[in-house]
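Everything on this sheet refers to the single structure shown next.
Heads up, one of the protein chains got dropped from this complex, but the rest are sitting where they should.
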Amino acid sequence: MTVAQAKPKDLPVGANLPFIYREYSAERLKQALHKMYLIRQFEEGAEESYMRGLIHGTMHLSIGQEASAMGICMPLTNDDQITSTHRGHGHCIAKGAEVSRMFAEFFGKTTGYCGGLGGSMHIADVSTGNLGANGIVGGGIPIAVGAALTAKRLKSDRVVISFFGDGANNEGAFHEALNMASLWKLPVIFVCENNGYGMSTSMARSTAVPNVADRAAAYSMPGVIVDGNVLSDVAEASHEAVRRARAGEGPTLIESKTYRYRGHSKSDRNRYRTKEEIEDWMTNRDPIVRYENELMEFGIIDKAGVEAIREAVAKEIADGIEFAKASPSPEIRDLERYVYTETV
Amino acid sequence: MPVEVILPKVDMDMATGRISRWYVGEGATVKKGDLLFEIETDKAAMEIDAPASGTIRDISGKEGIDIPVGEAVAWIYAEGEATKPAKDAVADATPVQEVVPAAAAPVAAAPAALPELAPANPGKPSNGTRATPLARRLAAAAGLQLDAIAGSGPRGRVMRSDVETAIAAPAPAASVPAKPAPIVSRPSASSQPRPAPQRSAGAAPLNFAWLRQGEGRPIVLIHGFGADLNSWRPMLAAGPVDAPLLALDLPGHGGSPRQTPADLDAIACDVEATLAALDVGPALLVGHSFGGAVAATVAARGHADVRALALIAPAGLGPEINGAFLQGFVRAKSEASLTPWLRLLVADEAVLSKPFVNATLAQAADAELRAAQAEISDRFFADGTQTFDIRGLLAALRMPVRVIVGANDRIIPASQSLGLPGEVALHVFAATGHMPQVERREQVLKILLEMVRV
């Protein structure tokens, strides 16, 4: 089947295409591919910089989870908000942040999103609605509920996404927050990116229910399971949840099943997964490859177009790293500057 | 069977008491009736005597803490009587005794460098004076040595009131004998305009201190019997002094050698040598009481360049002096015995705060010092009589002379200052005792500054 040059909207009624091809323009679809590459290459660039000693501390890379981050954010406006996790680089980019200022943050520079005070684990861009990654598992979940309470009280039509991992579903904060969100019918969407492992401990060894989405029943909200490596499936689930939220029908719990290629953090010795398991996900289920193939299959982009995106992204990443390298470090004298809003 | 020494009830409503001072140490031999310790109560200080003769051991009643009435504070063992096992003995009595010889060795090896290692008495810690930060700061500002100030606080801690009293006291304690390093350059700041004359400091026979640095003609101060050069400090607190101020210790006093001079001329000789060694030029010479007689003698001899003479409650103008005071003062070893005599010095007893008494007591603890002073007293004030006369000297002086006395002087009657030559000015302060420079410090200081500015 060829639909070359055709806009998805021009497709015959009843065309059995996946959700996003019915919902978005080719331009937005290509942008989505661009962003997924941007996330992947950003992570690779960060990893490379880390190994060169340009980044200190540790990092949690989301390579392999690009479709999850991108799909959830597709229906969001700039005004909508997210809270994120320690594995939050992808969310930040998907929500609209610039990679140059993210690199600058990782390099501890004043031009970074947090002025060099937060680093990888607290990456945020409030201007695009990202209230911040979080070093505490489950830490951002109640905060997202609070942000949703604000949205409801101010009648702002804003929705709030709370990203968290499978490990967080066993934190008390998760349960307390879901209960209150449902109780008060708040415009918040809980997105569990289930990559199978909380650090080294698998879902099977840590969680009494087979799916995190099963928890939703306890809080009287829809629990939706999607293949987190299929962009359209993720985006479709997000769309429905956002609609519900904006309509005042309350929260949704989305479980996006995915996989991280890298270890938990930079100090992971990978003793809990087999090489075969990792290889299988990388070879057969890579979210970018799958999406790219779809786009080509549906005639939205060709090989040259993909190559052009890759090159553009590579340049953006290289420029971003150069920007970060060239940026100034904070002054020691400003150490206490942001502890309080007003100097006390 | 050893005899128990208890903390006795000495006051009504007394459930506990504090030993303010032990007069004997662990292992001392005592005779029945000897003074053992002093108890401090709200109303009085009481001296407690030995209930038996023998050797005092197991001192458990520490100074400055509340002890229940009736509790054993020590034991007296008869000669040859077996003592209790060592572990029952008071723990901290032993280390103190060990510290002394240990500290003595380096002192012997390097006496100049380590003078403060020689403890004034074995009960005092040798590692520095216990003092509050405020006391330290005030003492430093006044140029006072902390270890010369007796602390009235817990465990002998020097407090603000002690320093203030030392500043205001007629004779605050030079308890450490013969300080090898006089405080010549102590008024520390290098910004002081006039550096202390050190070039021949070693040749000065008398201990001295520059209490103030400054420009212009110096004022030389000579204290009275039983005091020392620190006794001038309270007067200096009364106002700004821009003239250089040199204070001397008389022989047998303060940090000067413990000798008994033969007569006033012998003392004058030492004063002149000291002034010469320090290169003191034209000066105003000031003397108090016995020091007044010395000052008049120096002025009359003409070897030193004395341009004016101020005599405060001077001795040598008549025969009577309060002999009971002199004897009592020199003998007193405890607060209880000293305080009544000190009261005679002043018209207003408020000057005599407890810290001041303690400061004087610290001097009294120096047996050698008091022995030297007893001899001086016997020689110059034999049988309560002033054996010397400076009236003749004053008549011959060709310089401004002022005599300053208190109308209520109970040591040397003010009336002795009458009948002096007409050129000698006489200031009589009402309601003032033997120490106008303390009780009327502002006025006396003003008079002296007027004299030095002429």
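Labels for the chains are A and B, by order of writing; each one numbers its residues from 1.
Assume a residue touches a chain if its C-beta (ideal position, glycine included) is under 8 Å from a C-beta of that chain, and two chains touch if they have at least 3 such contacts.
Note that in this section contacts and distances are computed from a predicted model.
A.B. asks: The chain that is not shown, which UniProt protein name from "ATP-binding cassette domain-containing protein", "Phosphonate C-P lyase system protein PhnH", "Sodium hydrogen antiporter subunitC, ShaC" or "Alpha-ketoacid dehydrogenase subunit beta" does it carry?
C.D. replies: "Alpha-ketoacid dehydrogenase subunit beta"
A.B. asks: Considering the whole complex, which of A:18, A:115 or A:305 touches the chain not shown?
C.D. replies: A:115
A.B. asks: For the chain that's not shown, point to the residue among A:131, A:226 or A:242 touching it.
C.D. replies: Of the candidates A:131, A:226 or A:242, A:131 is in touch with the missing chain.
A.B. asks: Among A:20, A:99 or A:177, which residue is in touch with the absent chain?
C.D. replies: Considering the complete complex, A:177 is the one touching the chain left out.
A.B. asks: Decide which residue listed in A:28, A:56, A:205 or A:337 touches the omitted chain of the complex.
C.D. replies: In the complete complex, the chain left out is touched by residue A:337.
A.B. asks: When the complex is taken as a whole, what residues of subunit B touch the one chain not shown?
C.D. replies: On the subunit B side, contact with the omitted chain comes from 132-137, 152-154, 157, 159-160.
A.B. asks: So that we can see where the missing chain sits, which residues of subunit A does it touch?
C.D. replies: 81, 83, 112-118, 122, 124, 126, 131-132, 134-136, 139, 141-151, 153-154, 172-173, 175-177, 179-180, 183, 337-342, 344
Going forward, only the chains that are shown with their structure count from here on.
A.B. asks: Cα centroid separation between subunit A and subunit B, in whole Å?
C.D. replies: Between these chains, centre-to-centre, one finds 84 Å.
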